[in-house]
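For this view, one protein chain was removed and the others were kept in their places.
What follows is subunit A.
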Amino acid sequence: MKSQLIATSLCFLASISFHGYSTLAEDHVPRKFSTEINPGCEAVFGTNCSENSTINLVHIRSDGPHDTLHFLWSFLGAPSLLLVRTPLQSNLSVDWTSIFEDTGSGGGISFEPEPYYLFGWSLVKVWVYNDQNDTARLDKADQSDVEGYDSKNFVWNRKDNSSILNSTMINLSFEARSYDHREGEANGVEQMGPNGFFRITIRMKSTEDYSKVLPYMMYNENSTQVDVAFNDVQLNTTAEEYPKHPRIALKYIMVQDNGNRNGEAGQMKLDVTKTLDDEHSPGVFEVYSINTPAKGYNQSYIQWRPICYTAEVRDVIDSVDVEAYPLQHASSVLHDDNVQDSILWSYFGTEIDNVTFQSMNISFGTVGDGFYNKTKHISWTYSTGFGVPPPDRVSLLVMLVVSIGLGIPALIIVLSVIYMVMCKVRRPRDDLLLGQ
């Protein structure tokens, strides 16, 4: 039994180290980031428009040895990300007029030459629903209790003074403190409560590293981490309309263009993987990820741990669950999918219906947690990027402790077995003497 245990543990250790090594060797090419804000906006908005914090189109180029990854963030309308893989020396061209005009066929964003691959998502809606029966599930709520707010109506501001934009690290926040009701009530733009904000933070690192923010997800040079924080947001105009048991949910639309069209385009999948290692997210043994259908080297993902936090300073005590709902088919015609709110429409136009295009809802909260009203804060982090998500590795500490811990007794046993065998070899001679 001992030898089986030792053999199993050694095999396990060997497999971890091999796996660790193999991921190190795999496509981790060094990349450099370079950022430009509102490229080409002078033509329409005049000079200094790239410093205008209310106009937000951030183009992050990640140049590698063989290709370029573009992370195009847009807060013109719904917060969106276009992740584009192009040949080196590729250029982004933005037609600002087309973006802001409602042409009915998109247009405004293009890459020259044609990209190899594109993945995009957009946070189109915020659902505030009344969870009367405390189920913490959006799909169990009554339709009449669910209120949707288009994320394009939030007035987004870029926080330049706290940003980091260098070649190895990016940290940029966008914050909305007011909401434009537009066609709804007659009030127009409204402050979202005294301390209300809806904040999205982008974090990127060009080296493999664990984030210092719970739930300590891993960076690599092909991905970005996104923090979504929703604090003290009051969107209803009158107090009576505010639900008694409010919960927050988000709607995302996601698109992938790998060259395939229509039937061959394939569907994205929502995978739940069980992981043994919860060192980086104590108590959470699952990882959710949306994986796009792979075509050779080209695929993307959105990945998260099913945990979110009800306080700005994140702590394990403040965590509640994250619920993800099955992916739905999306279309530019469906009213709720709001694709026209984002630059996905600006890039694809009606072509978006011919590629992999789906939507998903995510809700936050745990049964019995006192609803959104308890702390009026939800923070959630997810990671999105190109390729396969970086696998979690068992840390050095664990491997060290296990190998030393099991190694020393094993060594002692081996030595003592040798000692006993040597004793037995000597003994028969003694017995012979006694016998005489």
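FYI, contacts are C-beta pairs under 8 Å (C-beta built on N, C-alpha and C of every residue); 3 or more make two chains touch, one makes a residue touch a chain; residues count from 1.
Going forward, contacts and distances are computed from a predicted model.
Going by its UniProt record, the hidden chain of the complex is named "Lysosomal dipeptide transporter MFSD1" among "Exoribonuclease phosphorolytic domain-containing protein", "Lysosomal dipeptide transporter MFSD1", "Ribosome biogenesis protein WDR12 homolog" or "EKC/KEOPS complex subunit BUD32".
Of the candidate positions A:Asp180, A:Asp277 or A:Asp336, contact with the unshown chain belongs to A:Asp277. The omitted chain makes contact with subunit A at the following residues, 1-2, 5, 9, 12, 274, 276-285, 315-317, 368, 394, 397-398, 401-402, 404-406, 408-409, 412-413, 416, 427, 431, 434.
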